[in-house]
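Every protein chain but one is kept in place in this view of the complex.
Labels A, B and C are assigned to the chains in the order they are written; within every chain, residues are numbered from 1.
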Amino acid sequence: MARVVVDVMPKPEILDPQGQAVANALPRLGFTGIADVRQGKHFELEVDDSVDDETLAKIAEGFLSNPVVEDFVVRRLPA
Amino acid sequence: MARVVVDVMPKPEILDPQGQAVANALPRLGFTGIADVRQGKHFELEVDDSVDDETLAKIAEGFLSNPVVEDFVVRRLPA
Amino acid sequence: MRIGVITFPGTLDDADAARAVRYAGAEAVALWHGDADLRGVDAVVVPGGFSYGDYLRAGAIARFAPVMGEVVRAVRGGLPVLGICNGFQILCEAGLLPGALLRNAGLHFVCRDQRLRVERTSTAWTGGFEAGAEIVVPVKNMDGRYTAEQSTVDELEGEGRVVFRYLGANPNGSLGDIAGISSADGRVVGLMPHPEHAIDELTGPSADGLRLFTSVLGSVLA
């Protein structure tokens, strides 16, 4: 079994109102010095050792993210 | 400026319908060998060098996550 | 004339879409997500709701259903398809329409009676409208912000494929106030507002939405 993380983020040119809302709220809560916030999704998968990187990329690109508006990164975590 | 990542995940004992939906769909799409999926949020922050770890932890705990049902991890990325 | 209405797990507006089909004078045929079978229908409605809870991304899981494979195949042969709300999201995910629908700019679910302008009448679903007609149809969604690359939006605008546009306050931050678009041949239409909830003045703000369903009768019979 391996642990795999997939992070999915809105593409830089896509408006991210959720990140914006966070960024706008922080100064009101007294936190300064945060220039920008973007919000995406974080997936943690438990995968069989038989699942190769190519398959993981397919899952991330074809399913966990929507390539029209999102980018993704796949990482295998050390066991 | 530093890049900081905050990952927010449902606590292990808390129901995660989102992760479940993904996990249930994968075999239907022909992907086998994925034992479990959990879905959370991924934040990327651009922060001023003056912002210390304690402040980041406060932001993550008090605002980006809901401590009743979620755990979080803060990572500073190498510039 | 027989119009199919697909039910996925989590579809909510299937009964309403079927009612609209009947009000328009056609026969509504229930289609099941798990069956790769369109039962010989003359057109298909992909209705609204929260298929699979929309937990991953609106429409992301439903588009892989066996019935969608048949829809994609039939569209190549010119089958008229209407995607409403979640149905629109599913059609985008399936690549039948360009772009994507993202979380509303206001970050809330929005349900309101929405004024729209019918921008294109040369589609299978809008042939019965006057060009430029202004109609009122409910909008209700969490993820209704139409987004696409600028080049795609330019292409849609240039080819006149924006079918419906929001009038008044934009409810979700959609690019160019886009409420609905069509495929190049006008056979596939997707929109966020719910014409099936505007088929009589008793249960909706108007009966304007009924015209989409009567339009397709004309286009198929023609």
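Note that a contact is a pair of C-beta atoms (placed from the backbone, for glycine too) under 8 Å apart; a residue touches a chain by one contact, two chains touch by 3 or more.
Here is the rule we use: contacts and distances are computed from a predicted model.
K.L.:
Pick from "3-oxoacid CoA-transferase subunit A", "SUF system NifU family Fe-S cluster assembly protein", "Dihydroxyacetone kinase" or "Phosphoribosylformylglycinamidine synthase subunit PurL" the UniProt protein name of the chain that isn't shown here.
P.N.:
The chain we cannot see is, by its UniProt record, "Phosphoribosylformylglycinamidine synthase subunit PurL".
K.L.:
Which shown chains does the chain we cannot see touch?
P.N.:
The omitted chain makes contact with B, C across the full complex.
K.L.:
Please identify which residue in B:1, B:14 or B:35 touches the non-displayed chain.
P.N.:
Considering the complete complex, B:14 is the one touching the chain left out.
K.L.:
Of the residues C:115, C:140, C:161 or C:187, which one touches the chain left out of the display?
P.N.:
Of the candidates C:115, C:140, C:161 or C:187, C:140 is in touch with the missing chain.
K.L.:
Quickly run down the residues of subunit C that touch the omitted chain.
P.N.:
Residues of subunit C in contact with the hidden chain: 9-10, 12-13, 15-16, 19, 49-50, 52-55, 108-112, 138, 140, 142, 194, 196-197, 199, 202-204.
K.L.:
Contact with the hidden chain only, please: which subunit B residues?
P.N.:
Output for subunit B: 10-11, 13-17, 20-21, 24, 66, 68-69.
Following the convention adopted for this analysis, only the chains that are shown with their structure count from here on.
K.L.:
In whole angstrom, what separates the CA-based centres of subunit A and subunit B?
P.N.:
The mean C-alpha positions of subunit A and subunit B differ by 9 Å.
K.L.:
What's the distance between the Cα centroids of subunit B and subunit C, rounded to whole Å?
P.N.:
34
K.L.:
For subunit A and subunit C, let me know how many angstrom lie between their CA-based centres, rounded off.
P.N.:
Subunit A and subunit C have C-alpha centres separated by 29 Å.
K.L.:
Please set out, as single numbers or ranges, the residues of subunit C touching at least two other chains.
P.N.:
56
K.L.:
Show the residues in subunit A shared as contacts by 2 or more other chains, in ascending order.
P.N.:
63-64
K.L.:
Can you list the residues on subunit C that touch subunit B in the complex?
P.N.:
Checking each residue of subunit C against subunit B gives 52-53, 55-56, 61, 64.
K.L.:
Can you list the subunit A residues touching subunit C in their complex?
P.N.:
Its residues touching subunit C are 10, 14-15, 17-18, 21, 63-64, 66, 68-69.
K.L.:
Looking at the complex, which residues from subunit B come into contact with subunit A?
P.N.:
Interface residues on the subunit B side: 1, 7-9, 19, 22, 25-26, 29, 31-48, 50-51, 55, 58-59, 62-64.
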